[in-house]
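What you see is the complex with one protein chain gone and the rest in place.
Now for chain A:
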Amino acid sequence: MAAAPSPDAAYDFDLFVIGGGSGGLAAAKQAADLGAKVAVADFVKPSPAGTTWGLGGTCVNVGCIPKKLMHISSLYRETQGDAHGMGWETKASHSWSAMVTQVDNYIKSLNWGAKTELRSKTVKYYNAFATFTGPNTLALENSKGSVEQVSAKNILIACGGRPTYGDVPGVKECCISSDDIFWQKKAPGKTLVVGASYIALECAGFISALGFDVTVMVRSILLRGFDQDISNMIGTYMEKHGVNFAREMVPSKFEKTDDGKVKVFVKDAEYGIFDTVLMAIGRTGCAGQLNLEAAGLPYNAKSGKIDVNDGDQTSVPHIFAIGDVIEGKPELTPVAIQAGKLLCRRLFGGATKKMDYTDVATTVFTPLEYGCVGYSEEEAKQSLGKDRVKVYHASAQPLEWNLNSERKEDMGYMKLIVDKDEKEKVKGIHVLGPNAGEIIQGLAVAIRCGVTKEHFDDCVGIHPTFAESYTTMTEEKTEGSALPTKGGGHSWKPNESCA
């Protein structure tokens, strides 16, 4: 599968990358570093509401970066409460438009930095929408409508995905998505978030904490695919802190009112009027927009994604794909970046290491953060069998919450899922609490090293921290038992469907 590093006279480029996001840019820069002649084409088709953005992909522009910044901004509300319990007297107000301006200015600096970096690595950048005209040829259409033809020996599809709108009448005219919320200077006002994905809950979480009336409309369960105990705790926490949940409902119609608001119908009866309706029901890959038929490359029309083998290669040998556009892999920036780098090292550097998509840690940045690596409890029981799985759990609370009257009853939670047949090897780690992402990162490395429950027990905790509870977990989660309490506080019931 190794391609020749020197430019093949028959082609314009050794590698043409479609999509200038996390995966595409990392791959292009890696290939250029190894001497390949590389180009990247990136073009953002405006969202139905008209939002567009610069080079860098979803993460930089309408994903991880603005999301995390706005999430952190929203956490300051509760931190103020903590501070009041520890001697501070503060009075704070928040300006949505100032936050959006500052976040967007930062994103624009990243757009510019991305362009400069491509130039310094001699990667040719086309601000054009690439489509296939043949197995090795692409048409690049820019914003003015002019089309340039290029050829490439290898092509990497890294076009990612976009929010799914679904087909509820009025959805495109009345609703926005995650493509729009981070660029909207006007404050969202009374908001309805449709969906129960992490995108829905993260957005609902920060919009609510920043002072707006938020309702989340959920068809069935929260955070499908994630550990359900913790998903329900996230829902309970959000509800306690002011987010309304409309359960087991789906919108049937949207209409614009005369004063620019959105009237939402459920089962064709009016449900409510909102300033903003944010659709967060999922994302669809962009494979269907590339004219893959011209290259003889099949794709899944429903998901908009492409199937690849363990070398990230499609059914057409010289066409590869990475990132959100590939079927069945975690839709995460670091996954795309790593896969892209490893791929180009294989293509142009003689390397053989393939991308390991297993045990990828992730974090949901809901108001109470949730980090995890490895199996959820449901997944562990399914793949190992109920009898092999043992779950340790603990509730814990950051020290300073005790001094905050608004959250001294709130608890974090953590779970270790172990395999009884392999000396209690840890197969899944879950943490619900502040800075969950930071906590889980180190533990993700431990999982790669084959960490066991005994390692956790032998490890001495750092006191006082939230994470130290991992080193003293003795309570086993059994069917029907209540969750560990903080000595007399309230308790949540574990999700019965785990049994």
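Simple rule for what comes next: a residue touches a chain if its C-beta (ideal position, glycine included) is under 8 Å from a C-beta of that chain, and two chains touch if they have at least 3 such contacts; residues count from 1.
Going forward, contacts and distances are computed from a predicted model.
Its record in UniProt calls the unshown chain "Thioredoxin domain-containing protein", which is the match among "Exosome complex component RRP40", "Sec1 family domain-containing protein 1", "Cytochrome c oxidase subunit 2" or "Thioredoxin domain-containing protein". Within the complete assembly, A:104 is the residue of A:33, A:104 or A:213 that touches the hidden chain.
Summarising the interface, chain A meets the missing chain with residues 102, 104-109, 112-113, 115-116, 119-120.
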